[in-house]
Every structure is written in C-alpha cells, then in structure tokens.
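Some notes on the structure that comes next.
A single protein chain has been removed from this complex, and every other one stays in its place.
Every chain is named by a letter (A, B and C) in the order it is written, and numbering of its residues begins at 1.
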Amino acid sequence: MRETARRFFVTECLPHRDAWDEAGMAPRSIWRRAGELGLLCSRVPEQYGGVGGDILHSIALIEEQTKTGVVGPMLSLHSDVVAPYILHYGSEAQKKRILPQMVSGEWIGAVAMTEPSGGSDLRSMTTRARRSGGDYLISGAKTFISNGANADIVVLAAQTEAGISLFLVETAELAGFARGIPLDKAGQWSGDTTELFFEDARVPESALLGGVEGRGFAQLSERLAEERLLTGVVAVSAMEQAIADTIAYTRERQAFGRSVLDFQNTRFRLAEARTEAIVCRAFMERCVRKFAAGKLDAVEAAMLKWWSTEQQNKIIDSCLQLHGGYGYMLEYPIARAWLDSRIAKIYGGANEIMKEIIGRSL
Amino acid sequence: MRETARRFFVTECLPHRDAWDEAGMAPRSIWRRAGELGLLCSRVPEQYGGVGGDILHSIALIEEQTKTGVVGPMLSLHSDVVAPYILHYGSEAQKKRILPQMVSGEWIGAVAMTEPSGGSDLRSMTTRARRSGGDYLISGAKTFISNGANADIVVLAAQTEAGISLFLVETAELAGFARGIPLDKAGQWSGDTTELFFEDARVPESALLGGVEGRGFAQLSERLAEERLLTGVVAVSAMEQAIADTIAYTRERQAFGRSVLDFQNTRFRLAEARTEAIVCRAFMERCVRKFAAGKLDAVEAAMLKWWSTEQQNKIIDSCLQLHGGYGYMLEYPIARAWLDSRIAKIYGGANEIMKEIIGRSL
Amino acid sequence: MIESPHYTAEHEIFRTNVRRFIERECLPHRKAWQAECRPPHALWEKAGAAGLLCTKMSPEYGGADGDLYHCMIIIEEQTRACFNELAFYLHSDIIAPYIELYGTPSQRQRYLPKMATGEYTAAIAMTEPSGGSDLQAMRTRAVKAGDHYLLTGQKTFISNAQTADFILVAAKTDVDAGARGVSLFIVDVREAEGFALGRNLRKIGCKVQDTSELFFDNVHVPAENLLGGAEGRGFYHLMQRLPEERLIMAMSAVVNMEAAADEAVAYAKDRRVFDKRLIEHQAARFELAEAKTVTTVARAYLERCIDLFVENQFDAEAGAMAKWWTTEKCCEVIDQCLQLFGGYGYMKETPIARRWMDARLGRIAGGTNEIMKDLIGRSL
Partner (left out) sequence: MIESPHYTAEHEIFRTNVRRFIERECLPHRKAWQAECRPPHALWEKAGAAGLLCTKMSPEYGGADGDLYHCMIIIEEQTRACFNELAFYLHSDIIAPYIELYGTPSQRQRYLPKMATGEYTAAIAMTEPSGGSDLQAMRTRAVKAGDHYLLTGQKTFISNAQTADFILVAAKTDVDAGARGVSLFIVDVREAEGFALGRNLRKIGCKVQDTSELFFDNVHVPAENLLGGAEGRGFYHLMQRLPEERLIMAMSAVVNMEAAADEAVAYAKDRRVFDKRLIEHQAARFELAEAKTVTTVARAYLERCIDLFVENQFDAEAGAMAKWWTTEKCCEVIDQCLQLFGGYGYMKETPIARRWMDARLGRIAGGTNEIMKDLIGRSL
C-alpha cells in the first residue's frame, strides 16, 4: 500500500503539480485513479467497498503524500475526516449509498464548519437548518472549505432547534446551493478551498447525521481528536522531509571553499532540527498508539496538533534559511513546504484554541 | 562623578561583596560613605543638600554599579525611587527634614507596596490607614521590601477612606512596626529584602504624602515610569558587561586546539547578543531622552521594562552557556549576573503586567 | 504615517506625490504585473516623470539632491499600500550611487540623467550560482582584449534584469589577486552579443519584482565601461556601499513590521470571537503588546542607525547588525500578526499574507543573515 501510494504520488501526481497549482485544484480524474488503486478511504470496511484497514494505512498514505510535497488531491481529508463521520454516525442506508462512491473516488467529500464571521468559534454559528415538512431548509455561508469546489458530499454543521447538528448534504442538483470561486491562498495551491453558500437548500430529514438533533458539537469533538492526530502526522512527515532535503542540499552546496554542511552553524541548526523531529515523532507515535487503543483524549490531541505544527513551521523556516537564495525560489521543495505549512498552525482549530483546550483541562 | 562612582564600587564595595552577601545586606557605614562622596540622591536640589544633577547622573551611577556586579547597597532605589516621591509630593517641611539625611546616607529609604497576597495587584491591597484623632493608625503587612531591613524612611501604600494613599513613615521608635528577617533569595544576596509588619502603627497626619487622601495610585503610576526606565538602564548595563566578560573569556579559553571564540557557534551567539544589546541601548536612550523632556509615557516605559529585562536574561543565559562549566561557578561574574538578573523580569511590575499595560493601550 | 523630526514640508509634499503615484500607477496593475512576474519598462519612465527616481542624486545629473528620507518615504508609502514587492530603491539608491560615486565623468553623464528620468533601468549582478555571497569565489571573468573586455560567466538572483537597459556586473579582472582582482562593468545588455537573459525565477513572494539568471559568453564590453576606469576597485566599491544598502533594507523591514502590527491591532479590535473582541482575549492582547514593543524598539534602533549614518559612522558591522536584526524581527512580528488573522491570514488578498511572503526574502537577500552574523562575529 505504501509502495503503491508512493508510486501514485511520484508518477501520477508530481508531474502535474504545476498545472494543478495553476488550476487551483486537482482534477476529478485523479480521485478516481486513487480509488482504482485502493488509496481512498482505506479504513472503510469491506462491506462498504473498502479494504478495512487501520490507522496505519492512513498514516502511510499521508506520509507518502507529504514526502512528495503534493497537496492536492486532498485525499486524507476525504478518507480520514469525511468518511469517518459517515462510518461513525451515518445510518446503514447512508453508509451503503455513500461510502462505496467515496472509496471509488466517484464522490469527493468535504466538511463545512467554519463561517466567515466565526473562525473556530462554533457557538457563534449562523448557518441554520429549519424543519419544513419532512425536510430541512438550510441557509447560511461557510468558508475555507477544503475540497469545496468539487465536493459531492458535504458534512455540514448548522444550528437546529436543539443546537448544532451535522447534515450529510449531497450537492448534486441541490437547489439553493452555490460554491464560491477557489480562494487564492498563500500556499496549498492545488488544494481547492472555497466558500459554500446555502439559501433555503432543501435536504431530506434523513440527512441529519445520527438522526437526532443537537449532537453536532459532540460529534465534531469526537472526530476532531482524529483529525488533529493526522495533522500531527503530516507535520512530522513534512519536517522530516525538509530536514532530509536540507542535509542533501547543504552537503552538495559549496561556500567559501567548503560544503555548507561543514559550517558549525549549519550543523547546529540541523542537529537541533533533527532532534526536534525525532522528539516530535516519538510523541506523535505515542498518540497513534493511544488512538489505536481508543485512549487518545482531546487534550493530548490538542497538544500534538499545536506542538507538531509549531515545530514543523520552525524547522522548515530554519531549513529554508540554510538554502540561502535558493530557499526563496519555488522550484525548490523547501520554498513550497514553507508556504504550504503555514496554514497548519491555523487549520483544524488554531493553535491558540489548542492551548485553550489544554489550559482549561489543567 | 562617574569616576568617583567607579572607584567607590571597585575599591570600597567589591572587596566586601562576599561578606555582604553572607550578611544578606550592606552595612549602614557604606551608605554614609556613599553620601560623603556625593553618590546619593544626586538629583536632589542644592537647597535640600543635594547637587541638583539630572537623570544622567543617576544613569552613570547605575551603570558603574551594575558593571562591578555589586548589588547591595541598593543606592538607586534610595536615590531614584524613594527620594523622588518626597521631592515630588512631599511638603516643604518633609523635604527639609528628610532629604538632607538621605543625601548624607544617615537615613536609608524604601518603598512598601507589595503585599503577601496581592503581588502586583494594587487594588487588592489590605494594609489600611485609618484616622485616629490627628493621626493615622496603620495596620497590615508588606513583603519583598528592598532596603527593608535598614530603612529609616518608608514610602508606604495603604488603603484610606478615599482610596489608596501614600505615607512617609519614619521607622525610628515607631511602635507597632516590625521587620521580618531578610528573605533568602536566589540572587541579589547583598540586597536586603524583608517583610514589614504594621500593627496600629501611629503616624502623624502630616505623613500623608501630598496632603490629600486617595492620590496614591496616581502618584505610584507617575513614579513607576521612572523606576521602569532605570530598570532598563540596569538591564542594558548588565547585558553589556556580560557580553564583554564573555568575549574576554572565550577569547582566552582554548578548546579543541583553538580559542572558543573561534568557533562559529560562539561567534554567532555573541554577534546576536551584541546586536541585541545595541538595539536595546538605542531604545533605552530614546526613552531617557523622552523622560528628560517630560514625555516618557507609561506605555513606553512598560515596553522598555519588559523588553530590556527579557533580553538581559536571555543574553546572560546565553553568555553563561559559553563559559561552559565555569559559568556555573560563583567565582565567575557571569554566574552571579545570571542569578541576580532573574528577578528583573518580576520586580517593578512583572513583565506580564507590562504587557497588560501595553495591550490595554492599543 | 511616521512621526519624525526629520521630515520637512517638502518631504511631505513628496510623500503625497509618491502616494498618488502608487495608488494610480501601480496598484491598479498589480495583478497583471504579478502574472507577468515583472513590471513594464514604462513604469520606470512614469516614476521618473513623477520625480520618484534618483531622489538623492545631484541635480547636475537630473537628481533631486534629496536625502535618505526621500528613500524612506517611498518605502513607507509602498509599505502602507502593501506594495513592497517592487524595490524602487534598488534603481535609485543602490545602483545609481555606484555610478555617481565611482564612475568616470563620462559614465556619469551617459547613465545618470537617463536613470533619473527612467529612460534607463538598471540591475546589479554580483551573486553567482555556485558562490552565493562569497565574492572571493567569483568565477565570472573579464579578460582585456585591446580596447574592450570579454566577459564570461554566470550570475543569478538578479533583480530588475528583465527590464534593465544596463547591468552593473562584477567580474574578476585578475584571478590571482583575490578581492583586489574584482572590477565592476557597466554592460549595455540591449546591444550586448553573447549575453542571454535566463529564466525569470519563480519566487515565494515579491512577484512583481523579476529575479533572473544571466549568462555572459564572451560579451564584448568597451573598456570605457569599466566603472571608474581602473581595474581591481570593485570589491572595495561594493564593501563601501554595503552599509547604506543594508540600512535601506532595515528601513524597509522596520516600516513593514510596523504596518503589520497596525493592521493586526485594527483587525483584533474589529473581529469578534467567543463573544468578545479578539483584542479582549488576553493571549491575543499580549501577542499584540509584544509586537508593538518590538516595532517600537526597532524604530528607536533604526533612528539611531540613521543618525549614525548621517554622521558617517555607520560602518560594516553596524550595517550587518541593522540588516539581520530588523529582517529577523520583521518576519517574527509578521508571522505573529498573521496568526491573529486566522484563516484570512493565509489568503493572498489579505495584506498580511503578502507581507509574510514578501518579507521572508529580507533574511536572505543582501547577504544572508548568517553572513551578517559571521561578519559581526569576526569583529568581536
């Protein structure tokens, strides 16, 4: 699986990266190809078309994608964030209907939580779903929605009478639904990110995830630990790759008559970076083990999220610096890694929110 | 003046430092000697026995004392913090009575604000002064009072009916007044720091500084900018001295066949430290100019206080590290500088309070 | 924008001109120029006509006889508009002075007036692909052949080269003489055979500013184009100019971090999260307090540097300190401020995102900050 993934990213994605960057997204065809290769939703059980893998499958995929520096298609969001919502809270009918299409790459998934005015503050959510006959009518706007431009299935958070609820929204032919143009981001160019608009968009009652209103907050909280764990996996892979690239670059590069790696400052910075990456991996792997044993709590997931993304950015910045002028040039992976990594301190709950979660638990 | 000060600290204080450290304070005799040499209260006008100098006199004294690493006698607290309270808010009678004795070193001054339960939070002050006939009766406890063990005159903050007020308390033969034993501190050993206790201590109505109740908070705020400015002066001198000591040490010291200063890591750390010290001095001097022009506001003083003490600690820690094992030995000035400087991030308003002052002004 | 006792009424009029120019002649075209990854040559002519170019140059050559504060004002106004991505100062305050200070009379007459009007645009080429900041390792050679030199070599990271009419090129005239073998040449690239403009490199930020590789293959350069007319002075000239160049970079860094902090404060006062304004959350407020402190400290330090410069006491060590410290703090402050914007901070339309991408170059350009520390470290 890891080998398949590596080949897929290196031979079928990397050559198109510039074009996909330009387009602001990866094409739907590559999703289907990933599905063909069995790279989507690897943890979905066989009865829904998946291979019934475990968290280590997800991690292997994330690591291989991160190592190549390919941002879009954002497979992990689809496989590790969206699919689990359906798997954990969906009805049997929903699972049977949606999951096989997600496994095959026919359908692409997204999660819509954040709103233009609210950031990470879920309580201030203004998107509403009100009952109308046997249906719900959804109105509101969501922003920063990854995979938003292509999503066929959206896990949408909205206020209902009993509080925040999640809905499984199928976007095909949905009246009252519109997508914004992909947002122009500082990095992550091939990962499409859009606004979504709902104006009395009608979804059936069965779209309510879990079948009971007001469970949204609890469902989000449960899933977020997993999302944050995987953010940590991305962070560790990204820093490891940056360090490897930088060791190779500085060993090769000559300055003042010797290899840049021979300068004590270079060696110290890389010694620090390598140590920090090893420390980070030890922590990340412990969290993975806890997750696999069903014991990873929200606090430790929050610790991993902020700590690993902070280290990721610090290390990549320091590695970029060791590239000198070339570090600022986009043809070098370190430049893209620098641009791509900055959002990690913000998405999945800004790092300040993580500290708040930890601080309140003390 | 600078030359006199240098000679005084080097020849009359430094040789006794260990003994004074052991005693936890400098003897009263050295205060009188400082007075004799004209080193006390240099900004007090001639009519009250002083030489009518300006802030630059104070700075020269602080710089020379900091350079020698002599902590006690804490002259600047006496001259630059206590005396200005009397000069700015005292009655003519108080000035005539007290200042000459402070100039000569007969009397030693202290300020008593902090309380055991309150830290920097003045509003929670529990020491009270209530009227009783023509007098005030003062009750309460103060802590972390520098010069407290020897103080003849204490500027004391207490709650009165109209809010916080300051009192000029003469400690000689004051019934109901007691001093704790000098506190055992991590550094600043020759600077005595004690608790003070008041139990229905009776002071005359004239002891109320400024003659009107409830002005204490405003008076403290006014004077604190000056105190914080001078904390910045100490910080800059201390970091400059540490850098100079460390350059000398690393140039001398050999490791792996060359001078420690020849290692790129040493040079980089010292290059950073030197730059940061120069930056800090530029800012400090601008604040001094503003102060001299009567334009230094509380916000900029707060910026100087936290920034300079943060840099001071960071630089001294980094300089200690470059000393290797010797940096941990008390016979090296850097070890004492490290111990002595830590409190600077706490006293005169903890650095968090400074950030609060700045943050609220935005 | 900036309170300074040094700004006269004339400076303020100049500022109004600059601001108007940026608003009318630059901002509307920004997207197009970013797509092209370079500004049009005509921009320089317009800037010249508006009096924005070569403000410090002597009027004898068409300059405005101004001071460093004119340069500062352009930087301030560019920064206010978040249009730092094009280095106007490179043309006016870095390249032109080489010719004015070290050029022969005829070189001055030939190039300076046209630089002032913008008819000529210029670039300066020092860095080489193999050598980075190491001037001693320079491989570009200029071999004398009668009344001309034959220039061969390769340069990289050259700003402004795509539109440049001439390029000031550093080359070795004596390979055995180390630093004393380096000379500068004015190469009229429009008519130079053997010269090839390489790729316009794609960068993290500073999109409008083109950055190119240059190739010289026996380029015929008339001997009269040797800067100052004497060989072996190049290294000395470069060294002499570096403190001022680095001071200008520091000016830009300080102004940029101030703008970022101001934007973040404004945003934090406006934005509501968890039922309060963002600035009412203590952690955010502390971040802003720190950012404002750093910018205040940096400004005090910058003023000290400018004072020293005016007194001719701003030496190589001072230049290195100013450059590394301000560019480092600039990036720190901007990163810290960006974080407060949440997801919006990552959107290119938000000025803070562009500042973040553009400012990163400061720690690398003009000699990496490691080179600066090395220089300071050696002078201890």
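FYI, contacts are C-beta pairs under 8 Å (C-beta built on N, C-alpha and C of every residue); 3 or more make two chains touch, one makes a residue touch a chain.
This is a predicted model, so every value here is computed, not measured.
**Q** Based on the whole complex, identify which of A:F291, A:W306 or A:W338 touches the chain you can't see.
**A** Of the candidates A:F291, A:W306 or A:W338, A:W306 is in touch with the missing chain.
**Q** Of the residues listed, B:F9, B:W31, B:Y89 or B:F144, which one is in contact with the missing chain?
**A** Going through B:F9, B:W31, B:Y89 or B:F144 one by one, B:F144 is the residue touching the chain not shown.
**Q** Please output the residues of subunit A touching the missing chain, sorted low to high.
**A** Against the left-out chain, subunit A lists 247, 261, 264, 266-268, 270-272, 274-276, 278-280, 282-283, 285-287, 300, 303, 306-307, 352, 354-356, 358-360, 362.
**Q** I need the residue numbers on subunit C that touch the omitted chain, in ascending order.
**A** 281-283, 286
**Q** Which positions on subunit B touch the chain that was left off?
**A** 114, 117-121, 123-124, 143-144, 183-187, 253-257, 265, 320-321, 324-325, 327-331, 335, 338-339, 342-343, 345-347, 350-352, 355
Assume only the chains that are shown with their structure count from here on.
**Q** Need the most distant chain from subunit A, centre defined as the mean of C-alpha atoms.
**A** B
**Q** Between subunit A and subunit B, what distance separates the C-alpha centroids? Give it in angstrom.
**A** 53
**Q** Using CA atom averages as chain centres, what separation in Å is found between subunit A and subunit C?
**A** Computed value for the inter-centroid distance: 38 Å.
**Q** Which parts of subunit B, given as residue numbers and ranges, touch two or more other chains?
**A** Answer for subunit B, listing residues that touch two or more other chains: 264, 268.
**Q** Residues of subunit C that contact two or more other chains, please.
**A** 370, 373
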